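Note that one protein chain of the assembly has been removed; the remaining protein chains are unaltered in position.
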Amino acid sequence: MHHLSLYLHFVKLRIQSQMEYRLSFVFDVFAQASISVIDFFMIALLFNRFKELAGWSLWEVGFLYGMIGICFALAEMFGRGFDVFQRNIARGDFDRVLIRPLGTFFQVFSHEFLLRRFGRIAQALVVLLIANSQLIIPWSFAKVGYLLISLVSGTCFFIGLFVIGATSCFWTVQSIEIINIFTNGGVFMGSYPFSIYRWWFRHFFTFIVPLACVNYFPSLFLLGKVETLGISPVGAQLAPLAGFLFLGVTVLFWRWGVLHYQSTGF
Amino acid sequence: MKSLYLIFQVYLAFAKKSFQRRMQYRVANLAGLTTNFFFLLVHVFVYTAFYAARTAPQPLDLDEIITYFVLCQVSFMLMPFWGTHSEVTSAIKDGSVALQLTKPVDFQTYWFADECGRACYYLLMRGLPTFLISILFFKVAIPQQLTVLTTFTVSMMLAIFMSNAITIAIFSSGFWTLDTTGISGMSYSIITLFSGMLVPIALWPEWLAHLARWLPFEGLIDIPFSIYLGKITGVEVWIAMGKQMGWTLFFVGLGRFLLTRGFSRLVIQGG
Partner (left out) sequence: MHNLTGYATNRQLGLIYMIEVDNLSKIFKVYHHRKGFFGSFVNLFSRKHHVVQAVDRISFTVRRGEIVGYLGPNGAGKSTTIKMLTGILVPTSGSVTVNGYIPHRQRKENAKRIGVVFGQRSHLWFDLPVQESFELLQRIYRIPEMQYRYNVEIFDELLNLGDFFRTPVRQLSLGQRMRADIAAALLHNPDVLFLDEPTIGLDVVAKARIRQFIQKINAEREVTVVLTTHDLDDVEKLCKRVILIDNARLCFDGELATLRRLLSTERLLSVDYAEVYPDISIPNAHVIHREGARAQYRFSPEEISTADLIGAILQKFKIVDISVQEPDIEELIKTVYEDNLTLERKLTEPISSDTQAN
């Protein structure tokens, strides 16, 4: 409870300080949204010419796109502390974290809250809603719940990636760019159905970096595509668990990294 | 003539310094290379899947599309607009630009020199390796005629100049609005869209392609790559490059105007 109220307090302060420059904030929200708008616009252009992609229609792909977009923007919003950790550790800020009577993961997690990602969330949400209106999805309470859990799971997945990037900073800051493959690259490839990728690529992004589990399989299930592809429905339903599991593993990695920092002093 | 040579030497020194500074981050470069290749791979998967379902002939066939995106990954890092920004850009952002002004050189040219060093670095460390790896994995078209290669090289250099000029113009707005993230974000969307970076303009619907032809940004990506692929030939090549040149001069002028105004503002405000 103490942690929760503390977290909410941190978020409140972060929002206040970001609202200080109101005009720049508004601009930024729009800029964020406009960048992701053209992403989807381009997908629409391609569908205008090619009509379908591996049996998926534009709005089915829009559903994928909306889901992954929301997850990533939420992850950037909440997991910002890990995203910018490279900069902070270089300044020696991690020492400050270690002298406070709170867990290190919690402190870094609560250090930042990026409200500006709201623009991107809104844009992705709009795409998701339009997709929903264009598709006939037999919604039930269970399915809505499943969708929400999948979104949270996807958010956890991306935060997990940020955590891996941040943890690697305990060893070296030069290789951190590699994590972009999975974050930005993950959003890009997650916007398309996984069936278009080669088997080794698919398997890597299902079993090692479980991107498919938080986005593709849930969409298959919700769009009623599971049966047509011969994937077990139970498997598709359980897939979102992978996102939570992934975050759990990265937290362990983080702890190990902190121990390394404490015994090397970076 | 001799004094001109001396001035050139000065800017060459700036470019060299900019190149050397970047040579320190080789591991980061390796990571970046991997990222470039990854994005290329996903593009190839996506377009292969799109093309698989179509039998009707397209303005660009699949191999040409792949070549287009290989060139994209090779060259976008050379342009300050998409690649990492130079120190000058951040200097305007954080106000330390005033220090740069104490140097007895033309600021815009200095900036250009800095970016040229950057471009050389990325060509050598990112562009060429990406190209070589791509040749191993994909069917990358390589133009057989020397004229195509020459005109492509010139057009590509014009594209890099133009992206420099545009970047300077955008970031000069930093003198008026302290925070350029909004403006640069907006222009980023527009330029990325109309340059043809995400989807080649040839694949666009007619009305939008028409709009793109009237805007300067196709000169960054679409024009040089179309020359490379042999989609623009003969006298059209000269028209296209003339367009690139005209727009480059326009943005150089705009940047110059904004910088001069911006600096006088800086002087009045006392930094």
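First chain written, first letter: the chains are A and B, and each begins at residue 1.
The working rule: contacts are C-beta pairs under 8 Å (C-beta built on N, C-alpha and C of every residue); 3 or more make two chains touch, one makes a residue touch a chain.
All of these numbers come straight from a predicted model, not from anything done at the bench.
Asks: Using the definition of touch stated at the top, determine which of A:9, A:87 or A:198 touches the missing chain.
Replies: Per the contact definition at the top, the residue touching the missing chain is A:9.
Asks: Using the touch definition from the top, which of A:19, A:129 or A:259 touches the missing chain?
Replies: That would be A:259, which touches the missing chain.
Asks: Which residue numbers on chain A touch the omitted chain?
Replies: Residues 2, 5-6, 9-10, 13, 17, 91-93, 95-96, 98-103, 175, 259, 262-265 of chain A touch the chain absent from view.
The rule is simple: only the chains that are shown with their structure count from here on.
Asks: Using the average of all C-alpha atoms in each chain as its centre, how far is it in Å between chain A and chain B?
Replies: 29
Asks: So in the complex, the part of chain B that touches chain A is made up of which residues?
Replies: 25, 27-28, 30-32, 34-35, 38-39, 41-42, 45-46, 48-54, 58, 177-179, 181-186, 188-189, 192-193, 198-199, 203-205, 208
Asks: Spell out the part of chain A that touches chain B in their complex, as residue ranges.
Replies: 21, 24, 26-28, 30-32, 34-35, 37-39, 41-42, 45-46, 48-54, 172, 174-178, 180-181, 185, 188-189, 192, 196-198, 201
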